[in-house]
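Here the complex is missing one protein chain, while the rest keep their positions.
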Amino acid sequence: DFEHAMDEVKPAFGVESDALERHKLQGIIPHGPEFEHMIKTCKTLVDQVKNSEKTPMVTMLLEGAAGSGKTAVAASLGLESDAPFIKLISAENMVGYSEGSKISYMVKVFDDAYKSPFSIVILDDIERILEYVSIGPRFSNPVLQALLVLLKKQPPLGRRLMCIGTTSLAGVMESMELTNVFNVTLNVPNLNGQGVKTVLEHIKAVSVEELDAATNLLDDTNGGGLPVKKLLLLVEMARQRSNEQVVPFSYLVECMQDLAL
Amino acid sequence: DFEHAMDEVKPAFGVESDALERHKLQGIIPHGPEFEHMIKTCKTLVDQVKNSEKTPMVTMLLEGAAGSGKTAVAASLGLESDAPFIKLISAENMVGYSEGSKISYMVKVFDDAYKSPFSIVILDDIERILEYVSIGPRFSNPVLQALLVLLKKQPPLGRRLMCIGTTSLAGVMESMELTNVFNVTLNVPNLNGQGVKTVLEHIKAVSVEELDAATNLLDDTNGGGLPVKKLLLLVEMARQRSNEQVVPFSYLVECMQDLAL
Amino acid sequence: DFEHAMDEVKPAFGVESDALERHKLQGIIPHGPEFEHMIKTCKTLVDQVKNSEKTPMVTMLLEGAAGSGKTAVAASLGLESDAPFIKLISAENMVGYSEGSKISYMVKVFDDAYKSPFSIVILDDIERILEYVSIGPRFSNPVLQALLVLLKKQPPLGRRLMCIGTTSLAGVMESMELTNVFNVTLNVPNLNGQGVKTVLEHIKAVSVEELDAATNLLDDTNGGGLPVKKLLLLVEMARQRSNEQVVPFSYLVECMQDLAL
Amino acid sequence: DFEHAMDEVKPAFGVESDALERHKLQGIIPHGPEFEHMIKTCKTLVDQVKNSEKTPMVTMLLEGAAGSGKTAVAASLGLESDAPFIKLISAENMVGYSEGSKISYMVKVFDDAYKSPFSIVILDDIERILEYVSIGPRFSNPVLQALLVLLKKQPPLGRRLMCIGTTSLAGVMESMELTNVFNVTLNVPNLNGQGVKTVLEHIKAVSVEELDAATNLLDDTNGGGLPVKKLLLLVEMARQRSNEQVVPFSYLVECMQDLAL
Amino acid sequence: DFEHAMDEVKPAFGVESDALERHKLQGIIPHGPEFEHMIKTCKTLVDQVKNSEKTPMVTMLLEGAAGSGKTAVAASLGLESDAPFIKLISAENMVGYSEGSKISYMVKVFDDAYKSPFSIVILDDIERILEYVSIGPRFSNPVLQALLVLLKKQPPLGRRLMCIGTTSLAGVMESMELTNVFNVTLNVPNLNGQGVKTVLEHIKAVSVEELDAATNLLDDTNGGGLPVKKLLLLVEMARQRSNEQVVPFSYLVECMQDLAL
Partner (left out) sequence: DFEHAMDEVKPAFGVESDALERHKLQGIIPHGPEFEHMIKTCKTLVDQVKNSEKTPMVTMLLEGAAGSGKTAVAASLGLESDAPFIKLISAENMVGYSEGSKISYMVKVFDDAYKSPFSIVILDDIERILEYVSIGPRFSNPVLQALLVLLKKQPPLGRRLMCIGTTSLAGVMESMELTNVFNVTLNVPNLNGQGVKTVLEHIKAVSVEELDAATNLLDDTNGGGLPVKKLLLLVEMARQRSNEQVVPFSYLVECMQDLAL
C-alpha cells in the first residue's frame, strides 16, 4: 500500500524529509486504478535506476492538471526511495534569483547528486522554474537550456540518478523539447466520479446518506475531472462554515459556488 | 452591519491603520444584496484562515470595474480582522523601483507576515504592481513570477496568512495564471439602478423629490453599472458648483456631461 | 474675460511665471463658444480643488489636435489660478534623461507640490514625456507606470493638488489607461470657419474687404478645423513676405501652399 | 542667381565653410522651374527667421529621392545666409556614438546655436542620425525623441534659429511625427527630361549634336526622374572611359548599363 | 568492420578517448545498408582531409532523429581516425556560460586544433550549443555567427581540419545558413523493420521464437523508424522488469506502453 509506506519513511543522510513531507501534508489517497497504475510505473522506474547497470540515469516527467497531486506524488516517491540523496528544486527557493544564480544553484544540486551512489532530484513546477508566462510567451531561455543539458547529461561512472519533473503545462514542455529529453512522461490523473467518492469516503467528509448526492454534484460540474487539492480545500471550507467534520450537503453546495467549481 | 464595524477598529500592533483608513475615506455604503453577499463570503474566508487547522493559507482575488470599491473593501477587511499584522502592498510605495527592489520589498513583507501567528497581506492593484500595459502587452515578468510563487508558498508551521489581491483586469490575471493561484475570485459589483438610489439617499445628495429622476438619469447612461467612486466624485462636483449640499437636478446633468458619464 | 485676466497675473512664490508666459506668447484669443465652454469647465474644476473638502485632488486631461492651443490653455490656467505652487513638467527639461532620472524628477515635483496647501502640476505633451512613437509602438513603460501611480495617489491630508495633462494623442492615452486615471477629459477644439474669422479679425491680419474670402479659403481646405498655432504662423509668414501688417489676399494663398495647408 | 551667390560666400565666425563647401563639390546647377521655386521658398523662410519678431524659430524639412541634391541645397542655404553660426549635424561625425553621446552632441550644438543672435542648424540625413533601417523597422527612439523636442523648443528671448532637416524617407518621417514638428516640408525634385538636358548642357558633357539623343535615353529609363548626383557620376565615368571631356554617345550607353540606370 | 575497429583504438596525444568512449557506451551496431553507406562516406571524407593537398578543411553535418545515434557515430569517427588532436565541443561543458565565454571557448578549441597537423573537432548537438528553442524562436546569434565563421575559415598553411557537426533539427540548420557552410550533410537513419530485427538479434534481447513478433510490434508503431537509443532503453527496461536477459514478449509490450512508443 503506497500511502502506508509513506508513513514509515525514516530520516536519511542528505534527504530533506521535512521539506518533502510538507508537500504531502494531506497524505496520498489512492483514488482509483488509473492513479495506482501510474504509481506502480513510477516505482518500477526508480527500481530500474537503482539496479540496472546500463541505465544509470532515468528521467521522468509527471504532468497533470493544477492541483492533481503531482508534487505530492514526487515527494512521496522520494521519501519512499531509500536514496541517500534527495533534493527538491523549487521556484520557492529561487524567488528573485538572476538567471545565472538559478543555473548555478541547479548545477550545484546536480553536482551534489553525482557524489552519492544513488540520488533523486525533483524539479517541481518546471514552468515556474523557467518563469514561463503564456503572454508572449516569455520564459528564461538560459534556464531552459541548462535544464535541457542537465537532463541529458550522464552521471559519472558508478553513479545513478533519477530525475523527476512536474508540470501542469504538458503542451508547453513539448514545444520546449523538454518532453523529448525526459525518458518517460506520465499523467497524474484528476478525480473522476468514482475518485471523488473514494476521497470523500476516505476522509469521512459527508454522511453515508449524502455521499451519492455529493458525488453527483461534484462529478457533473467538471469536464476534465476534479483536482484532489481543490476537493480537499472545498471540504475544509465547508467544515469551517458548518462547524462540523461531517459536512451537511447544503454547505457543500454553497462553498462550491464561492469556489466557482 | 459592515460599515458600522469599520468605524470602531482600534489601532493594532503591526497594523498601519492610518494608511488603510485613507483608502476608504468615504466609508463603505452597503448598496445592495450582491455587494453584501460578497462581503459575507470575504469574512467567512478570513475566519477560515483564523480557525481551520488544515488551511493555514487562503488567497482571494477581488476583481471589479475601475472605481467599484475594491481597495476600500480590502482595506476594510484588514481593519476589521483583528489580525496582529496587516500590510498593504501598493505600487504607490514602489514608484521607480527596479524589478529586483520590488521583489525584495514583497519578499520582505511576506517574511514579516510569517512571523505573526495570523497576518493579512493586501496586494492592491496587481496590474500596477506588475507595471502592466495592454500595448504589447508589457509587464514585469520577474515580479509576476515572484507573485505566482509567493501566493502558492505555504507559511511556516503554525502561522496563518490571508492574501487579498485587487484588480480591474480579471482577464489579464487569467492569462497570467494568477487567477489559478488564488483560491477564490470574487467580483466587486458596480452600482445598478437600485444601488445608485441607495447611495444617493445615503449621502443625501438630492432632494427626495428629484431622487427618482436622478437615479433614472444615471441608470440609463451606463451599461455595466456605475462605479461608486465616480458617483461620489460627481456629487461632490455638483455640490461645489451649486454651492449646496442637496444638489439641484440641473447641476447633476451638467456635471455628468463634463465627466462624460 | 479670460484673455484679459491672463495679462494681470503677478509673480507668485514657487511659480515660474516666465516659463509659463513663454508658452502663450501670442495670447489666448477666445475664438468661439465651444472654446469658451471648455475654459469655463476648467476653471470650475480648479475652484473645486481649491474649495471642496472631499476632493483634494482632481486630474484633468486636455486633448486636441497638434497646435490647437493645449499648452497655452494649461499655462493660462496655471497663471490665473493664484496657486502658490505651479510647475510645468515638460520633455524639454528632460532631454536625454534616463528613465530613472525622469521618474525621480517627476516624483520630486509631486513631492514639492505636496508641501504647498494648493498646487498645480502641468504634464505637458504626455506622449513626449513617455517617448512615444507609433512605430512599434514604443514608449517608456516605467515612466508611464510612474504617471499612472502619481495621478491616482492622494495628496497628504490638508493638501490640494490639481493635475493638468495635455496630449494630441487621445487614442493612445486611452489604450495606456491614462484616460482612465484622469477624472475628466476635455477637448481643446480647432478653429472652425467662424473661429478662423474671429482670429483673423482679432489680430487684424487681413483687410475688412478680404476677410470673408480669406475665411472661406482657410475653411475649405481643412476637414477637422484649423489649429490656431498654424493660422498664426501662416499670417506671420505672409506679413513677412508682403512686408505689411495687413496682408493682401494673394500672399495668404501663396503661403498656404508652401505650408501645405 | 542662386548658384552664383554661393560662390562669393565669405568665411564667417562659427561657420564651418569648408565642411559645408565639401557637400556641394559639384556646385548647384539650376535645372528647372520646380527646383528654382523650391529654392526661392527656402530663402524667404531664412529671411523670415532673420527679420520677423514673432517667429524666432522656423523649421524646414527638405525631402527628396536619394541623390536629388538635398544636402547640397541645405549647405548652400547655410553658406549664403550670412548667419554668424551655422552647423551641420551629420551621422558622419557620430559613427559608433552611443545614443547618449549622440543626444549630448546635438544638445550641445543647439545650446551653441542659442548663443548666437541668428543661427542655422542642419540635420543632414535624419534617417541616418536615427540609425533607421526598414527591417523591423529599427531606429534609436531616444535620439528621435530628443529631435522631436529640440525641433519644437523655442530659442531664448532675442535669439533666432533656422533648422533645416534633410531626408530621403518622407514616409518614415511622417510616421515618426517628425513631419509634424517641422513647420514646412519642401520637396527637392529629381531631374525630368528638361532637367537632364539643362545639366548635360551646363557641364558640356555631350556634343550639341548628341544632346537630344542622350536626353531621350536618360529620360526614358527612369520613372520618377533622375537624381542629379547619379547623372554627374555617370558623366564622370563615361569621361574616364572615353578619355574625353565631351563624351561620345556610345560610352554613355555603356556606363548606364553598368550603373543599372 | 566498423564496430570492431572502434574497440582497439589506443589513447592518443591530445585525444580525450575516455570522453569520446562515454558517448558510445553501448557500441555501434551496424544495423543495415543505409547506415553502413553513411559510415563509409564519413570515412572517405576523413581520409580526404588526411591526404588531399587541396582540401585542408572539410566540414560535415550529421543530421538525424533524436536518439538515432549521431553522437555515437561522431565519437567513433574521432576515435578511429588516428588524428593527434580530437575535441568534442558540447553544451555539457558550457552550462551557464555567457555568450562571450562560449565563443572564447570554441575559438580556443579551433586555435588548438590549428596547432596539430591533423585535427578533428566535433560540434555535438549544435542546437543546444546555440541555445535554440522553437518558441520565438530564440537562440544565441553571436554564437551562431562565430560558428558560421569558424566553419568557413581555412586552417593555416600545412594544417588539416575535419569538422563534424551533429543536429536533430536539420530544418533549423538550413534556415540559419549552417547547412550552407558545411561541405556535406549526411543523414543518420533511424531503424526500419529490418534494422530493429538486426539490433534485437545482435544484443540477444528476445528469444529466436519471439523475434518476428517483437519486430512487427516495434515496426508498426513508428512511421519514421525507431531510434536505436530508444530501442536499447526499452530492452533495458524490460530486462529490469522481467529480471531476465532474454525478455519475454509481454514485458516488451508493457514497457512500450509506458514509453509511449
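Side notes on the structure shown:
We just call them A, B, C, D and E in the order they show up, numbering each chain from 1.
Criterion: a contact is a pair of C-beta atoms (placed from the backbone, for glycine too) under 8 Å apart; a residue touches a chain by one contact, two chains touch by 3 or more.
Not measured: the values here are computed from a predicted model.
Contacts of the undisplayed chain with the visible chains, over the whole complex, involve D, E.
Listed residues E:100, E:117 or E:224: the one in touch with the omitted chain is E:100. Touching the omitted chain from chain D are residues 22, 25-26, 66, 91-92, 95-96, 128, 131, 133-135, 138, 232-233, 236-237, 239-241, 258-260.
Residue positions on chain E in contact with the hidden chain: 41, 44-45, 47-48, 51-52, 54-55, 100, 103-104, 107, 137, 139, 141-142, 144-146, 148-150, 152-154, 175-177, 180, 183-186, in rising order.
Here, only the chains that are shown with their structure count from here on.
Per-chain CA centroids place chain C at a distance of 69 Å from chain E.
Chain C and chain D have Cα centroids separated by 34 Å. Shared interface positions of chain A, i.e. residues touching 2 or more other chains, are not present. The complete set of chain-chain contacts reads A-B, A-E, B-C, C-D.
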